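Worksheet: one structure, shown below.
Removed: one protein chain of the complex. Kept in place: all other protein chains.
Entry: chain A
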Amino acid sequence: MRAQFVLSEIGVGLRRNLTMTFAVIVSVALSLALFGGSLLMREQVSTMKGYWYDKVNVSIFLCNKTDAESFPSCAKGAATEDQKKEIRADLGKMTDLVQSVQFETADEAYKHYKEQFGKSSPIAGSLTPDQMQESFRVKLKDPAKFEVISSAFSKRPGVQTVQDQKTLLSNLFNLLNGMNFAALGVMFLMLIVALMLIVNTVRVSAFSRRRETGIMRLVGASSFYIQIPFIMEAAFAGLLGAGFACVLLVCGQYFLVNNWLVHHIDVIQFIGWDAVLAKLPLVLAIGLLMPALAAFAALRKYLKV
């Protein structure tokens, strides 16, 4: 194998198809940037899930004396001390499910509410502690087991509702996942565009070099030797595109996340450089291999060896 010969062939080929090469580089860069971006997004969502699900509870709200009219389950008035004891005891028995139980009194609930919405809110101003509900805040070992708690306690006397705070968050996560799927869809389309461009580039390239390849065939050059300049051409363009994709990802992390989002949204923990850098080798490998394989497949059709 004469490296210098192959390299010069690649250079000639890339220059000959400069516009096509440029198109391949751009489309590979965009599709891989989207690919990396959606991987990072997924990681972001899962760290957010871990962070938030860790904080959320299942709340068993108890009947208040003012709930009698509005909630049929509370028709018998406020929860009695016996009912509360019973619920606490039953929760205590579910050791394989329940991690911890915290009782929130009406006064505490009032305090939390005021903390969250401030004293200036008109509703907070008109509320009194005895209008607030007492509740058990239950932390589950497995947050997915909400149904068990719900079915065990929701029909009990003295219980108003059992609320899974996770469902409040899951709407947000569904939105994020949806965006992620959209990004993946666009990536997929871009990838197809990139592959079609590569196939076409190889076709043009094979046609413009048919004289050389014809002679190579006649004098007994191996098919590997005939094909390798085409494959390396595609791989080189793909690698360049992947390089640009990496630059885009790094810029995205630096400018969008580190210098902007972090300062504006402080309740979310954002992914760091380690997550971004860990994706780059994968992006580069795909950028190198995928165009090479596409070129190889195209050669089987457009180049007789």
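Following the convention adopted for this analysis, a residue touches a chain if its C-beta (ideal position, glycine included) is under 8 Å from a C-beta of that chain, and two chains touch if they have at least 3 such contacts; residues count from 1.
FYI, contacts and distances are computed from a predicted model.
Missing chain, UniProt protein name: "Cell division ATP-binding protein FtsE", from among "Sarcosine oxidase subunit gamma", "Cell division ATP-binding protein FtsE", "Sulfate transport system permease protein CysW" or "ATP synthase subunit b".
The residue touching the chain not shown here, chosen from A:M216, A:A275 or A:A297, is A:M216. Annotation: of A:F22, A:Y53, A:F71 or A:Y225, A:Y225 touches the absent chain (contact as defined above). One chain of the complex is left out; on chain A, the residues touching it are 1-2, 5, 211-212, 214-223, 225-226.
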